[in-house]
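Selected chains only, in their assembly positions.
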Amino acid sequence: MKNVGIIGGTGYGAIELIRLLQTHEHMQLKKIISHSQHGEQIAAIYPHLTDFIEDPMQELQIESLKDEVDILFFATPAGIAKEIIPQLAGSTIQCIDLSGDLRLGSPSEYEYWYGKKAAPKQLIDKAVYGLSEIYPEQIKQATIISNPGCFPTSALLGLIPALEKKVILESGIVIDGKTGVSGAGRTPTAMTHYSETNENIKPYKIGKHQHIPEIEQYLTAQAKEPITVAFTTHLVPMTRGLICTMYGQLAKETSTEEVIKQYQSFYENHPFVRVREEGSFPTTKDVYASNYCDIGIHVDQRSNRIIIASVIDNLVKGAAGQAIQNVNLMNGWEETHGLHTIPVYP
Amino acid sequence: MKNVGIIGGTGYGAIELIRLLQTHEHMQLKKIISHSQHGEQIAAIYPHLTDFIEDPMQELQIESLKDEVDILFFATPAGIAKEIIPQLAGSTIQCIDLSGDLRLGSPSEYEYWYGKKAAPKQLIDKAVYGLSEIYPEQIKQATIISNPGCFPTSALLGLIPALEKKVILESGIVIDGKTGVSGAGRTPTAMTHYSETNENIKPYKIGKHQHIPEIEQYLTAQAKEPITVAFTTHLVPMTRGLICTMYGQLAKETSTEEVIKQYQSFYENHPFVRVREEGSFPTTKDVYASNYCDIGIHVDQRSNRIIIASVIDNLVKGAAGQAIQNVNLMNGWEETHGLHTIPVYP
């Protein structure tokens, strides 16, 4: 049984980690660390947690952490993990960073897109990008995981097989992302105010979303040549769920059936990706509150394009669930441990 | 490990049973029986179940059932369970009826409210009303459980302690119920059509709801004198969740604090009922996808009334979850087995 700490205890990422850890048999939650609300009971803020967590939230104390936890999740805003992880040097704590601090290989790219000072290049290089299905071997060796963003998880799982199988060209990729509102976090803003978000679709951060360089970096790594994408994001009136609808130019003649077979073979040993049969497209609710990524594919002969839709729960496979999946891999536990649950439906 | 069958395999009650049984260590799902869609894979209807259920749904065959299952859940429309249960006589199958067939003690009451022929009185009398926190001892001895309705579960758990502790008078009880749309089941109707249900609150079945006599019957049993209630139901634009806001006349001088203490003591050994501290009221999302019933209380000195709000997830504590809780009790397993999970939030 490993001891677990969570930093950033009152955000949605932390809350979802707490929910998922509750049924995990190899990890026990020891410490919830909150900068702003230490000393408080988390159930005072989140009454749904009543009777589940005994200890109040705590202040960050690096030295005692080293003795008390084996695994540390960073469910923190941008800029925190990069400060704390170096202070843990010398310990054997496994660090999983759910923020974007360590996702971009280039510090200057980070600074351009995030508008913040980047982590030291050395730290970035030490972190492994935790896209579990694509980099399982590296993850097994890692001590620091940079957990992928929600849109990149959906987009990369949807596109990488097509690139790998040379189904699509590297140029002309379009990714139209749509997400539920929980991805915007817990701080109330005009953007997430119920009366203006309900019964509304809002395109946002067009051309400016920090997930653009993250997607491009890993597509480029896959294709081994520079890929740029047209990527947009839309806020949709629902709490959980995310879909990327993706469009690629066909590189050769093929059929929906053939591409589906290629995808199914690509994900054969990856239980959390489910590829739909011809004629069926996934909806976000098909993966609600679960760690699944469901993928639908249509080869559009008329426009010589492939259309791929990839759905996840942004808080699970797009954050806390994938983080636990990575910890499972890092520790040699069954990859699905604690995550093999049926989506909540309806 | 007990073998389980579900009859009525394509409704929401069945789907939720399947979800909850997936992590239950003493039950394994052997058979999903569907009258209308036997022979089909359930994942063809509910893609979120992909990779979870191997066998296709089956037709009902009484004789083979007797050999194959130990526990049988009826997630069926009104009128089915009362026909099938008698045919299982002689077997040791534990029957849990999620429909209303066996809930009303009086066949004539049933016929008045349900507009259908009642079950034989003998069958009704053999069934135990599965309100787990109130009738645990009877449930432990039962072989047939009549699982409570969603509104009655919420209302009775909210009112019975106040009656038992003589906090409120028997007369003048008002229950204002509000439910998410999943309670109306899976058949598309004008009532549940998205465009007319969204951004709308609909009072429905005013004065005619079949949960009225169910609530009155068990309140009357508790008070040992006839109780009638004013009860209304409202459809609210959300999928899951149910709240009863209840109003009773104070029988004596008391305070919010005192009544809360009485409730907390009443539910001391019942982990699925959480009574809130003074000043805090539960919201339906606090119990989303979980088996909890959260209760808030306010003694309104000005109007000499008590206000009690009781929230549940209509598909869990109001249906499938309580059904499993009852099976846990019947078999001497831990009451919370398979149900001790944190609500999905947000």
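First chain written, first letter: the chains are A and B, and each begins at residue 1.
Just so we're on the same page, contacts are C-beta pairs under 8 Å (C-beta built on N, C-alpha and C of every residue); 3 or more make two chains touch, one makes a residue touch a chain.
Computed from a predicted model, the values in this text were never measured in an experiment.
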Full complex, copies of the single sequence (shown: 2): 4
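In this section, only the chains that are shown with their structure count from here on.
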Geometric centre distance via CA averages, chain B-chain A, whole Å: 36
In the complex with chain B, residue positions of chain A that touch it: 12, 15, 18-19, 22-23, 46-52, 182, 186, 198-199, 239-240, 271, 274, 276, 280, 282, 285-290, 294, 340-346
